[in-house]
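A single protein chain has been omitted from the complex, and every remaining protein chain is retained in its original position.
== subunit A ==
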Amino acid sequence: MEKRSVDSRVRGVSTGTTILAATFDGGVVIGSDSRASIGGEYVSSKTINKVVQVHDQIFCCMAGSLADAQAVTKAAKFHLSFHSVQMETPPLVIAAASVLQELCYNNKEELQAGFITAGWDRKKGPQVGAGRGDSHTGSRDTAVQSNSTYWRVAAVLIPCVPPQVYVVPLGGMLVGQPVTIGGSGSTYIYGYVDAKYKPNMSREECLQFATNALALAMGRDNVSGGVAHLVVITETGVEHVVVPGNKLPKFHNE
């Protein structure tokens, strides 16, 4: 199986992207930009929604190859729907993250997709996790990034009850964290996130934080842009917030 090229020329449509998820007091915010590009040279879509619902209160952000990410989330959605009928209860966020992890890890040679999972479940509340599946890192335990400056694929799953976020990066690792960022644009906002994220923020503070982070990343990463898609998940439900490009926060040099 030939390896995907490490440089910016990814075959097919890629989501050079910025995705993130953060927990606040009572919920979790998951968000992404909306640009899809080919080879970093051509914007094939300005308005892609990279935040995918895999269950009633569990969402996923995709990064990397859009086709791969869509195929994986489609399979995960089916799997979780079946699982929740069998269990007679909505799936736990950790279960959703594990499903994505298995798909990413077992197919890591073929896939270039990573995910952030976040959502709400009755046991642990809001949660965030990250997972990655790629052919470069080849490891289940390390959080080694690919050599290129672009993230290949990332998914973010978000659960609720203590808000939970899980990240499943390219290799198929699974990590639960209070806040996580992914995609090529994330490299430009690590400092901002480290400095500005606080646990147990209010809903408004967290939304502002997420919007700022996305705006900053979109401002520097050429393959991230468009609008900011945000989803707020709490015990009571799910709310979509879309911030169009011209309404994004502006900073001193704009």
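Note that in this section a residue touches a chain if its C-beta (ideal position, glycine included) is under 8 Å from a C-beta of that chain, and two chains touch if they have at least 3 such contacts; residues count from 1.
By our rule, contacts and distances are computed from a predicted model.
Taken from the listed names "Vacuolar protein sorting-associated protein 33A", "LSM10 protein", "AP-1 complex subunit gamma" or "Proteasome subunit alpha type", the protein name that UniProt assigns to the chain not shown is "Proteasome subunit alpha type". The hidden chain makes contact, of the residues A:Ala22, A:Ile48, A:Ala63 or A:Val99, with A:Val99. Mapped onto subunit A, the footprint of the missing chain covers residues 83, 86-88, 91-92, 94-95, 97-99, 101-102, 122-123, 174.
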